[in-house]
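What follows is a single structure, written as structure tokens, with notes after it.
Here the complex is missing a single protein chain, while all its other protein chains stay put.
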Amino acid sequence: MKVEIKTAKFDPWQEIKSYQEQMQKEGLFGAMASFVGSMRDFNDGDKVTAMELEHYPGMTEKHLEGICKEAGNKWELVDVLVLHRVGKIKVGDPIVLVCVWSAHRAAAFDACRFIMEDLKSKAPFWKQETLEQGKRWVEKNTQG
Amino acid sequence: MKVEIKTAKFDPWQEIKSYQEQMQKEGLFGAMASFVGSMRDFNDGDKVTAMELEHYPGMTEKHLEGICKEAGNKWELVDVLVLHRVGKIKVGDPIVLVCVWSAHRAAAFDACRFIMEDLKSKAPFWKQETLEQGKRWVEKNTQG
Amino acid sequence: MTIRVKYFASLRESFGRGEDSLEIGSDPVTVSELWDRLTGRKQAMPDNVLTAINMEYVKPDTQVKDGDEVAFFPPVTGGKL
Partner (left out) sequence: MTIRVKYFASLRESFGRGEDSLEIGSDPVTVSELWDRLTGRKQAMPDNVLTAINMEYVKPDTQVKDGDEVAFFPPVTGGKL
């Protein structure tokens, strides 16, 4: 299991590939479900040109590790990888990657979604958007 | 939208990356859900050393394109990529990739799973496993 | 009329071939009646055999037309292990 906060842009595909190679669990998993959240250029009807993500160093990692362990208790998983950007983010940049390996597909799908939902609703991240009119702290999450 | 039957081993991460780059839809999607099914070394309690996947050339592609269009009618999607291996497959090789891009995460998760379930239960593929005792055609799908 | 028939997977193996081309009279014939002709009525078509005409799933009581491609195949088991 790996949870990491990224302060610079990352390539989700390269990260999955490298992580999967070092896992050395080929043949053990038949399923891998992943989710990548990336920065859109619009939110709540406004054009967003940039974004800054703040976190609580220490607590954020601890919280994410807790979510992954909880998922591991609920489903039979082979491995989990969670990466999350902080800092200044540009349109199109990946923000979050959740990747779950398991023997069968239901566990991978369910656990990946569970981790994402918890991450969105409870993990200590805060975002500030830069609009044409200035900056604003986002005070609520988008639905689903 | 792209549906393709692959006769040789493919790298799912490289495929997603290349496809996403040529989409040129950065900023339009905030969510990408993907699933990769790969070959396990066990099934129904038996050790599987190799597998051969057969398909119905023409009908398989047509069927998969139909599933993707159906998903596009049910959810608001930005793009869909489906790749599926046929032929001789080794342990650990990727067999299927389903990748869905959308504005919000619920549509991406739901559509990715919908396509996978339909693909598993209805798309014309047949697999023959090589066990230590010989070959066998698989007559039923694994659950979930 | 001329009908092209395809078999896949375990059915291809039991028929010993992947394809047939049939010349049949102009009388209406259904997919399952075609199966009976092909097997010499040795066995009724098993319930789990799937059937397609021109690459679309059909029920076994669907009638075939001149030039159709009819396919018989076992339950699908695609995707991943």
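Think of it as A, B and C in the order they're written, each chain with its own count starting at 1.
Basically, a residue touches a chain if its C-beta (ideal position, glycine included) is under 8 Å from a C-beta of that chain, and two chains touch if they have at least 3 such contacts.
None of the values given here were measured: they were computed from a predicted structure.
**Q** Of A:Val3, A:Leu28, A:Met51 or A:Leu81, which residue touches the hidden chain?
**A** In the complete complex, the chain left out is touched by residue A:Met51.
**Q** Write the list of chain A residues that the hidden chain touches.
**A** 37-40, 43, 48, 51, 53-56, 58-59, 62-63, 84, 95-96, 116, 119-129, 137-142
Convention: only the chains that are shown with their structure count from here on.
**Q** Where centres are the averaged C-alpha coordinates, which chain has the largest centre distance to chain C?
**A** Looking at centroid distances, A is the chain farthest away.
**Q** Rounded to a whole Å, what is the gap between the Cα centroids of chain B and chain C?
**A** About 26 Å, centre to centre.
**Q** Between chain A and chain B, what is the gap in Å from one C-alpha centre to the other?
**A** Roughly 23 Å separates the two chain centres.
**Q** Roughly how far is chain A from chain C, centre to centre by C-alpha average, rounded to an integer in Å?
**A** 48
**Q** Pull out every residue in chain B that's touching 2 or more other chains.
**A** Touching at least two other chains: 37-40, 116, 120, 142.
**Q** Among the residues of chain C, which are close enough to touch at least two other chains?
**A** As it turns out, chain C has residues touching two or more other chains at 80-81.
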